[in-house]
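Please read the structure below before turning to the comments.
Here the complex is missing one protein chain, while the rest keep their positions.
And now, chain A:
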Amino acid sequence: MVRGLTLTDGRIELRDRDRAFRLQVDELTLAPGQAVALTGASGSGKTLLLELLGLLRAPGKGTVFLCDGKNLATLWGRGVRDADLARMRGQLFGFVPQTGALMPFLSVTENIALPQHVTGREDAAWCTALIDRLGIGDVASLMPGALSIGQRQRVAIARALAHRPPFVIADEPTAALDSDSADVVLDLLLAAAKEQDSGVILSSHDTDRVARFGIPRLALTTESQNGVVTSRLEPAPC
């Protein structure tokens, strides 16, 4: 099992004609099986940080991104479309996008099994266990189009965990749900991830819910100076 993630001197700078956005992470460490929530105002760079952690965004110079002693930042050296980078992303992470992003042409069961096929970690029994655990057995043969938003998010969680990744990245996983459903889905995500010792990095606006679930919180705070918005990651009180 992977020991953990450590991001040191994380830097990303986005710039257009007259604006600039700078994300700075001095240090972020995620222990195996640990859950952490990224909070912050809209535009504070939560998704950008998730992209950086999920090998979806090239880090700036000087960034050190260690996982099992390997600096993942070097994977970007061969370009954004490097096959090893993509494979490493599949191996290390499971993703729960805000909208589920399920394959509309595959059934629930097939969607959940898809990461196993991609990573070569076939385990039908584990898929079935996840389906049962997330309470989606009665819709397992349906296509995503026939599901409610809450059911889709449960399927997305099951899919993110299906190949037993060390880490799950969830971007506002409950934003599209009503309050009760959001609690259920978040609870399932955290519990299912804990069962298989997967770490969870989630972003959320909902600091109350994050606090209620006791998830350690890291806040992105921004300051603007001379047209440059700088966002920094800082520990936040629970």
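Operating definition for what follows: a residue touches a chain if its C-beta (ideal position, glycine included) is under 8 Å from a C-beta of that chain, and two chains touch if they have at least 3 such contacts; residues count from 1.
Criterion: contacts and distances are computed from a predicted model.
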Just to verify: the chain that's not displayed, which of "ABC transporter permease", "Multiple sugar transport system ATP-binding protein", "YciI family protein" or "Sigma-70 family RNA polymerase sigma factor" does UniProt list as its protein name? "ABC transporter permease"
Of A:F21, A:F65 or A:F95, the one touching the omitted chain in the full complex: A:F95
Chain A residues that touch the omitted chain in the full complex: 47, 50-51, 54, 56-57, 80-83, 86-91, 95, 97-99, 101-106, 114-115, 117-119, 171-172, 175, 203
